[in-house]
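One protein chain omitted, others in place.
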Amino acid sequence: MANKPKVATCSLAGCFGCHMSLLDIDDRILKLVELVEFDRSPINDIKRIEGRCAIGIIEGGCCTEDNVHVLEHFREHCDVLVSTGDCATMGGIPALRNTIPLRECLEEAYLKGPSVYNPSGRLPGDPEIPLMLDKVYPCHEVVKIDYHLPGCPPSADAIWETLVALLSGKPLSLPYGLIKYD
Amino acid sequence: MSAQDAAKLSFTIDGKEVKAEPGQTILQAAALAGIYIPHLCAMKGLSPWGSCRVCTVLVNGKPQAACTMPVAEGMIVENDTAELKDLRSSIVEMLFVEGNHFCMFCEKSGNCELQAMGYRLGMLQPRHDYMFPTRQVDASHPDVMLDHNRCILCARCIRASKELDGKNVFQFIHRGAHKRIGVDAAGGAGGTNLAVTDKAAEACPVGCIVKKRVGFAVPIGQRLYDTKPIGSHIEAGRAAKE
Partner (left out) sequence: MTDNASVSRQVCGNFGNDKGRLMDILIGVQAQAGCIAPEALDEIAKSLSMNRVEVESAATFYAFFSDKMRGRFVIRLCNDVIDQLQGADRVAAAFRAELGIEFGQTTADGLFSLAYTPCIGMSDQAPAVLINDRVVTKVSTDMVREIVQTLRTGKSLEHLKLTLGDGNNSHPLVRAMVNNNLRERGAVVFAPYTPGVALQRALSEQPVEIIKIIKASRLRGRGGAGFPTGMKWEFTRAAPGERKFVVCNADEGEPGTFKDRVILTEAPGLVFEGMTIAGYAVGASEGIVYLRGEYAYLLAYLEDVLAKRRAAGLLGRDILGKAGFKFDIRIQLGAGAYVCGEETALLSSCEGKAGNPKTRPPFPAQKGYLDMPTVINNVETHCAAARIVENGPSWFASMGTKASSGTKVFSVSGDCAQPGVYEIPFGITVQELLARVGATDTIAVQVGGASGRMIGPSEFGRQFCFDQLATGGSVMVFGKGRDPLAIAHGFMDFFVEESCGYCTPCRVGTRLLRERLGRFLEGRAEAADLDYLEKTSKVVKNASRCGLGQTAPNPILSTLQSFRSEYERCIKKNGTVFLPSFDPGKAVAVAAGIAGRASEHFGTKKGGVKA
């Protein structure tokens, strides 16, 4: 097929568990690569989206300026964005920090924590390290997200059903048992 | 028609005739008739409360809480409509964003009524923005833990302690957005006469009041709501009858 729709994926503030779950569709992955072509993705290590994508799969919430930048990039280049996993849909585990002021978080992590060794006594400020946001944002509070797939991670079946529905233009309706928040 | 049937009054839910005893609430009568009206703060064996508002139905066209509204002859109740489903979903979503619900590591996950309500209503993502409030965890009791991050202020613990345990361990304190469950001691639940065997320790629909050292015992796939939606047992009652 010459004009296979393109799919891009990214992991923002996530653990790659959702990507693992995607790979967990087992032999259906062969069918998937028949149906689509993977553009930018940690799976193939392409860093920027190269062509217009039909679907962008977002893992992880928005925790840093870099995450925001990637999400912006995805929104600009994908027709449809799918927030995949609790981190993307509600912040997930990283959002545990949301009830603690950022400075306190950083001080605990880099200065005061019981296992910290930091002779400089300074918080890291290297421009290579992206700045943290004031809190971890669910992706849909940053850009428009078209579909949400909760779960930590969502099951391979849920991801598969979603992709198939989106690619075939059918309405997405997950059966009971595929919607999970855990 | 038996004498008992004659004493009953009759009304309809979504056009289906339901018989009920005077004094019953719409929710009770519906359950006995095998009709599930989504609810969270109502619990069998406890007095009606009416705080979650998930059980909102239309009675003769007017919104009412099914769990507190007594039945009356000839009333027309609407329950299973798209608009009410959306209203309930919006309310359930409010409960999700109001607290901090991290289902992925919650002991109650799979057995939680709030979560199950989200599943049943098909919630993929709350339409409301998350509030991420700062809330406390009270681990002072040797056998029971209170994680206020997950409390939905349904007062089932308050009522269970009073009505079933003959105690008075819990009560609301503060008001409005600051309202929360207080315990009958200055230093936390550990100072109260709450016992792990109390009904109040089991009444919580969510993972706020949980027993220590017994979490995650049931494997995923076998938990209460893993395969069957909340309310299935009530609807199964009707299926069996029909």
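Labels for the chains are A and B, by order of writing; each one numbers its residues from 1.
Rule of thumb we're sticking to: a contact is a pair of C-beta atoms (placed from the backbone, for glycine too) under 8 Å apart; a residue touches a chain by one contact, two chains touch by 3 or more.
As the structure is a prediction and not an experimental result, all values here were calculated from the model.
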Problem set entry | Contact residue for the chain not shown (choose from B:Ile76, B:Ile173, B:Ile220 or B:Ala236) | B:Ile173
For this session: Touching the hidden chain in the full complex, which residues of chain B are there? Just list them.
Result: 48-54, 56, 63, 65, 68-70, 87, 90-91, 94-95, 97-98, 127-129, 131, 152-153, 168-179, 182-186
Exercise. Mind pulling the chain A residues that touch the left-out chain?
Worked result: 65-66, 68-69, 72, 75-76, 102-103, 106, 123-125, 127, 130-135, 137, 141-144
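Everything that follows uses one rule, which is that only the chains that are shown with their structure count from here on.
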Exercise. What whole-Å value do you get for the distance between chain A and chain B if each is reduced to the mean of its CA atoms?
Worked result: 33
For this session: Over in the complex, which chain A residues touch chain B? Could you list them?
Result: 83, 86, 89-93, 95-96, 98-100, 135, 138, 140-141, 147-150, 152, 174, 176-177, 179-182
Exercise. Along chain B, where are the residues that touch chain A in the complex?
Worked result: 100-106, 109-110, 115, 118-120, 122-126, 129-130, 132-135, 220, 226-229
